[in-house]
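Just passing along the structure, written as structure tokens.
Only a single protein chain was left out; the remaining protein chains are all shown in position.
Naming follows writing order (A and B), and every chain is counted from residue 1.
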Amino acid sequence: MATITHEEAHVHAHGPELQHQFETPEQQKEAATLGMWAFLVTEIMLFGGIFMAYIVYRWAFPEAWEESAALLNTPLATVNTVVLLVSSLTVALAVNAAEEGNKRRLLTMLALTMLLGLTFLVIKGYEYSEKFAHCAGAKDPISWITGSDLHESHECLVPGRGFLFPEEHGATGGSHGAAHTASMQSGHQLFFLLYFCATGLHAIHMIIGLGVMSAITIMALRDRFSPTYFTPVEIGGLYWHLIDIIWVFLFPLFYLV
Amino acid sequence: MSTISLPQSSYIRDNSRTFIDWLKSWLLTVDHKRIAILYLLSINFFFLLGGLAATLVRVELITPQGDLMSSDVYNRAFTLHGVIMVFFFLIPSIPAVLGNFLVPLMIGARDLAFPRLNLLSWYLYMIGGIFALIAAVFGGVDTGWTFYTPFTSTYSNSNVVMSITGVFIMGFSSILTGLNFIATIHKMRAPGLTWFRLPLFIWANYATSIIQILATPVLGIALLLVIVERVWGVGIYDPALGGDPLLFQHLFWFYSHPAVYIMILPAMGVISELISTFSRKRIFGYEFIAFSSIAIAILGFLVWGHHMFVSSQSVYAGLIFSFITMLVAIPSAIKVFNWTATLYKGSISYRTPMLYALGFIGLFVIGGLTGIFLGVTAVDLHVTDTYFVVAHFHYVMVGGTIMAYLGGIHFWWPKMTGRMYNEIWGSIAALIIFVGFNMTFFPQFILGYLGMPRRYHVYPPEFQILHVMSTAGASILAIGFIVPLIYLAISLRKGAIAGDNPWGATGLEWKTSSPPPTFNFDKTPIVTEEAYAYPPEAAERDAASWRPGSPL
Partner (left out) sequence: MAEQQHTNAHHHGDRHTHISRGTYYRVFVALMVLMVLTVAAWWVEKNLLHIPGWLAVTIAMSIAIAKTVLIVLYFMHVKISSRMTQVYAAGAFVWLIILFVITMGDYVARGWPPQPGPLP
């Protein structure tokens, strides 16, 4: 296995964290940061495609957008925004703690971050289940599970064959033609489709982010970091902040305007 | 400089005792050179597979009737050809094989910045490839490599989801390679190796990497939405449900036009190396070639609409896209002029890699100029979706990328394996490929101009003579691709020992032993001169010392 062992000439005076291909820890850190940023560029462009679709269809169906946004749970999303912004702060503080070599504070901040991330996912999951419960005919997720209160609601906001946008919220009364109703429905359906795609993709990134944070926590518990080497905390933090930035745009675009 | 035997230790050799150990040492390697070899084998496998599909297509087209295949099978054959060749051969070809092998060597680094990510990108490539293969085995796809909606999303009942998943995964492999190169080229250059001392191959790969990280994710999301639409039965591209099929084309070509430059830019980098080495001259207009790579990368993002001239895109958008398309010709022409200027008064030796390089220049000029025809809206309306387009992009992709890929493989073969290939057979194969290629694709320009549409398995009888010519050329081309496989394989055992620098070339990769040791350089090299630092009188001296019998 000559490929992994170090050659004698390349054993450095630095710590074990310096990989064989680098000369200095600074070089390793800068390469990691630049590489992470290049990856973040990729992520931004990935979500860019969804935002592109959002712009195109919002342009086409402004009324449908307004009516649909009113049916999303804005108070919960606001709570979620606060949760994510706080988690961004805790991540920034975690990086700061790692920089100062304060292991205790680093672990606290990482734990807080993961807790906040989980909270976000739970709230998001509740929002989703609300929509699915309505499709199943229940008033809220709890009555959906217990099986009571069925057939209360006449809406289904999950895109698909069963999609049904409630009449009283739409501009379409009985006076309009059937063709018109169909096209209005399609605008609403596109809104919810994009909503589920965008927030779903965001949630997947959140889950990956939680995995990254757990890995960093384990590394911190094993004393892998020092004030001179905390690159994983830093680039993991970059990833977490990116998730936050995506939400900063998703929140107003879907819930507010 | 030539040594009697291969170096005692190199990246190829290891001291594993059992077969399992040996297999592990290759499949779990993080050495960029070994990963390049893994890529070389797997990419060539896909190339042969795509070539097989092309053979089916060409054989069917010998006669005007659909006697070998039904239209449906024909659709699947050309789609398989397109998907495999574009996504699993052309896009990874030069960056993943030659780039992986050479980028650290050329900049004097021990490895890429993220070796494990590099291995991961090979595995992603393989997983993507397996998905595409499974899709092909279980019936194939009939949508064409472009996966246009609403055909893919609504009408096609072939294995669209499976193929798209494969392409999606392959996309991440491509992104990881690009990201790795960017960090490596920025942060790991040897002391003294400033940007303007870098070989032009590095510049070209850097420009390619930028495209890879900026464009590939957009393809990813466009394809992901197709999967969502198919699986979920909702209409994001479905006009019946308020969607717009053209949105897919916009997102798709936002990737796939720059992807054309992912294929051709590294090829141009290879050609710059070859031309300079075999003319014994420093490259003419180094800065212009370097910056034209970057210019092509950036301009390439602004022209995607020229694929959509007839797709009910706005005529005003078409006008602007047409205009910007013309601009791409400028940096491309700059490169061609500089290469020819490098040849001027050089001592040109017609070794195999140089034959490919000269072939590249000629074919790329034809491919590029017909590209300008197609960029003009008025002409494009006439020849859209005809064999003219097919011939044009094959001139650029095969005549450009594959010529450079083969030239590069031959040029760096002694560095990769430590042995020389057979020069005579090499030259013969290069000539066969050149002749076969032109015979295959030049008739297609005429076919297209006369109105033969692409993607049809039957055609009016008056086109038969041109189609038969094309198929005959394709057979010659196939022989040309098989011959190198044989003599390169033989050279692994029987080839003459190459020595460190068989071509007398400049560049850091020739300063280490062939094949290089695991960590490339025993001591980190220090660079004090520009790339291609051939002394001014090198060409003249080289020409004067030529005697009958010495290598060309």
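Keep in mind that, in the parts below, a contact is a pair of C-beta atoms (placed from the backbone, for glycine too) under 8 Å apart; a residue touches a chain by one contact, two chains touch by 3 or more.
Quick caveat: nothing in here was measured; it's all calculated off a predicted structure.
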item	value
In the full complex, displayed partners of the excluded chain	A, B
Residue of B:S70, B:S314, B:T340 or B:T528 touching the missing chain in the full complex	B:S314
Touch with the omitted chain, as defined above, among A:V82, A:V122, A:I145 or A:L221	A:V82
Contact residue for the chain not shown (choose from A:L40, A:L76, A:A136 or A:L164)	A:L40
Residue among B:F88, B:Y237 or B:F254 touching the omitted chain	B:F254
Residues from chain A at the interface with the omitted partner, ascending	26, 29-30, 33-34, 37-38, 40-41, 44-45, 48, 51-52, 55-56, 59-62, 66, 74, 78, 81-82, 85-86, 88-89, 91-93, 95-96, 99, 234, 237-238, 241, 244-245, 248-249, 251-253, 255-257
Where the missing chain touches chain B, by residue	186, 214, 218, 242, 244, 247, 250, 254, 301-302, 304-305, 312-317, 320
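Note that only the chains that are shown with their structure count from here on.
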item	value
Chain centre separation (chain A, chain B; CA means) in Å	36
Residue ranges of chain B touching chain A (in the complex, touch as defined)	9, 11, 13-16, 21, 24-25, 29-31, 34, 104, 109-115, 117, 175, 178-180, 182-184, 186-188, 213-218, 220-222, 225, 228, 232-236, 240-244, 247, 250-251, 517-519, 522-524
In the complex, chain A residues that touch chain B	1-4, 7, 9-10, 19-23, 27, 30-32, 34-35, 38-39, 41-43, 45-50, 52-53, 56-57, 60-61, 159-161, 163, 183, 186-187, 189-190, 193-194, 197
